[in-house]
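The complex appears here minus one protein chain, its other protein chains still in place.
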Amino acid sequence: MTVAELEAFLAAEFPQMFNAASGLHVESARFHGARVRQAFRPEFLRPGGTVSGPTMMALADVTMYVAVLASIGPVPLAVTTNFSINFLRRPAQRDLIADASLMKLGKRLAVGEVAIRSEGHDEPVAHVTSTYSIPSGYSR
Amino acid sequence: MTVAELEAFLAAEFPQMFNAASGLHVESARFHGARVRQAFRPEFLRPGGTVSGPTMMALADVTMYVAVLASIGPVPLAVTTNFSINFLRRPAQRDLIADASLMKLGKRLAVGEVAIRSEGHDEPVAHVTSTYSIPSGYSR
Amino acid sequence: MTVAELEAFLAAEFPQMFNAASGLHVESARFHGARVRQAFRPEFLRPGGTVSGPTMMALADVTMYVAVLASIGPVPLAVTTNFSINFLRRPAQRDLIADASLMKLGKRLAVGEVAIRSEGHDEPVAHVTSTYSIPSGYSR
Partner (left out) sequence: MTVAELEAFLAAEFPQMFNAASGLHVESARFHGARVRQAFRPEFLRPGGTVSGPTMMALADVTMYVAVLASIGPVPLAVTTNFSINFLRRPAQRDLIADASLMKLGKRLAVGEVAIRSEGHDEPVAHVTSTYSIPSGYSR
């Protein structure tokens, strides 16, 4: 799926998540990988000026899903089975960029990792490993 | 901290998360544990009629935080360092109830688990283990 | 499978792991759960007098496998797909007791948790969540 196809699919299937106000944008997608941007929004902040953990969790989860879609096509019912995140550094008050990369794309399971960075920074603020269950008949 | 103290603290510190519209309620809290309810809202749904993963992640994260607060008092800068979730079953279109229990409350780290259930159901829809880092000087 | 059937199956399939010298014993098994004991051996110690992490990892992994076998029968090719352990306390120089409990037993995946305790102690020294992939045709 191309970036335009992915954004159209996500806007249709997840209208509460992908809409004009959410600030989520698919930056790139390829076989086995994807990059998604979350525009900074002040309501993501928590005390101390850091971006909330759940904001990063949601971004990582959707980026893994985009990487799966980009690799096997539109699979609306693929579901996360395991998701593990390590928070590494305090994010800046800037956009977040998530890069997902699939380490395995099997018949039943896709396993990937996601690194999240604050725009303009090299070191990741969070790192995720995640497993998606692929419905029968959809694997490549 | 009592439930009333916890809700006042959370509303002051996390106004974007704990407010009249969010549907989050501290049901109970004790030394080493807490229960938090997330009222059902249609915008949590994703295709297939299931509640989104990030909704459950956010609920589990806040419930662990409430259990930490209930155990060591108001610590605004305690932060999650690791969070791992297994999605077990499709949630019903009902309120979610999260029960957190601390397995360790050390000087530096608190480690707990959270089970999330759909209201009226016995079997958990998701299970989380999570680690919080406690700032120096706050541990009991 | 009964405890005697489980021990015979494990000794036949995993002779390097289940033998007279290994100190592993199935204490009990039931639908959705199992208890396995690891007898204390001085070679498990690492500096500071604590039992090594990999000793606890191996014990937890086999206990989950016994719980799966006890629930769906002999499945030699079931494999762990994800295994996550939190080390909570320094173990005593005593036997370790691991209790596994399945949280989900689906057609493709079994998800469980394992608590490890030092014999005679109430508080867990480690906690594991783990996922097993079940070969097609074996699930109940």
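Observations on the structure shown:
Per-chain numbering from 1; labels A, B and C assigned in written order.
In this text, a residue touches a chain if its C-beta (ideal position, glycine included) is under 8 Å from a C-beta of that chain, and two chains touch if they have at least 3 such contacts.
What you are looking at is a predicted structure, and each value in this text was computed from that prediction instead of being measured.
Touch with the chain omitted from the figure is made, among B:Gln38, B:Thr63, B:Ser84 or B:Ser118, by B:Ser84. Checked against the hidden chain, the listed residues A:Glu13, A:Glu27, A:Asp95 or A:Glu113 yield one contact partner: A:Glu113.
As for the chain not pictured, it touches subunit B at residues 81-82, 84, 108-109, 131, 133. The missing chain lies against subunit C, touching residues 13-14, 16-17, 43-48, 50, 52-54, 57-58, 61, 76-77, 79-87.
Interface with the hidden chain, as seen from subunit A, comprises residues 84, 86, 88-89, 103-104, 111, 113, 124, 127, 129, 131.
In the analysis below, only the chains that are shown with their structure count from here on.
At the centre of the protein atoms shown, by the Cα-centroid criterion, sits B. Distance from the subunit A centre to the subunit B centre is 22 Å, each centre being the mean of its Cα atoms. Averaged C-alpha coordinates give centres for subunit B and subunit C that are 29 Å from one another. Contacts with at least two other chains are made by residues 84, 86 of subunit B.
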